[in-house]
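The structure under discussion appears below in the form of structure tokens.
All protein chains but one are shown at their positions in the complex.
So, chain A:
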């Protein structure tokens, strides 16, 4: 994508029928750190990579609870994401006040999409620079949606957005057919593995990733760091560059995935 004379305003069409400002907004999503979502029949998991800008600073919050049954993970301009989360929370509260029942996820994402569309058709506005993975439960089951700055939304079995998300998507594409029947634990494990895929060799630890769960009988909540670290350890997801240490011999989980280096991903199907 390069600069041209049709990309100054969001309200200017290009001769090829494109709105460049909207497409540039979608680029902003790709610049953000990765966020991943996957779902089964009864649970939805959101996981994201938390990159702090420096060792001295805290990392940005990328997963927000919207209501007991809905949560959202964002990638891109986190400020825009924060504002949209506040809008979503308000909508849920108002709907609950009026109808005394939880706002169906499908309705919420449509409202969100319409809100995003407005910004693509006003000359004094700019599109939101954030992609949202909306995870929620309603009467029709568990759902995962992706809302993009263009005002489009899609439902997914599993999806990844943000930088290096392609690596995660490749992994998810291999595995997604099993997700519908997966247990909660397997789903979390797959989410953590997907996050690891985006890290390109960096060690996966709970300080750089956040995981959130929503499911039947389980309100949306973010797992605390200790729990996540225990899960990482129990799945033996930490890569070992040296040969496995002797005490790892009694562990039940697969040794293969722990020792396979990143470069081989996509080459040999990992039997996990």
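Going forward, contacts are C-beta pairs under 8 Å (C-beta built on N, C-alpha and C of every residue); 3 or more make two chains touch, one makes a residue touch a chain; residues count from 1.
Going forward, contacts and distances are computed from a predicted model.
Asker: Identify the UniProt protein name of the omitted chain, choosing among "Cytochrome c oxidase subunit 2", "Large ribosomal subunit protein uL13m", "Glutamyl-tRNA(Gln) amidotransferase subunit C, mitochondrial" or "Proteasome subunit beta".
Answerer: Going by its UniProt entry, the chain not pictured is "Proteasome subunit beta".
Asker: Which is it among A:52, A:93 or A:118 that touches the chain not included here?
Answerer: Of the listed residues, the one touching the omitted chain is A:93.
Asker: Counting contacts across the full complex, list the positions on chain A that touch the omitted chain.
Answerer: Per the touch rule, chain A residues meeting the hidden chain are 65, 86, 89-90, 93-94, 96-97.
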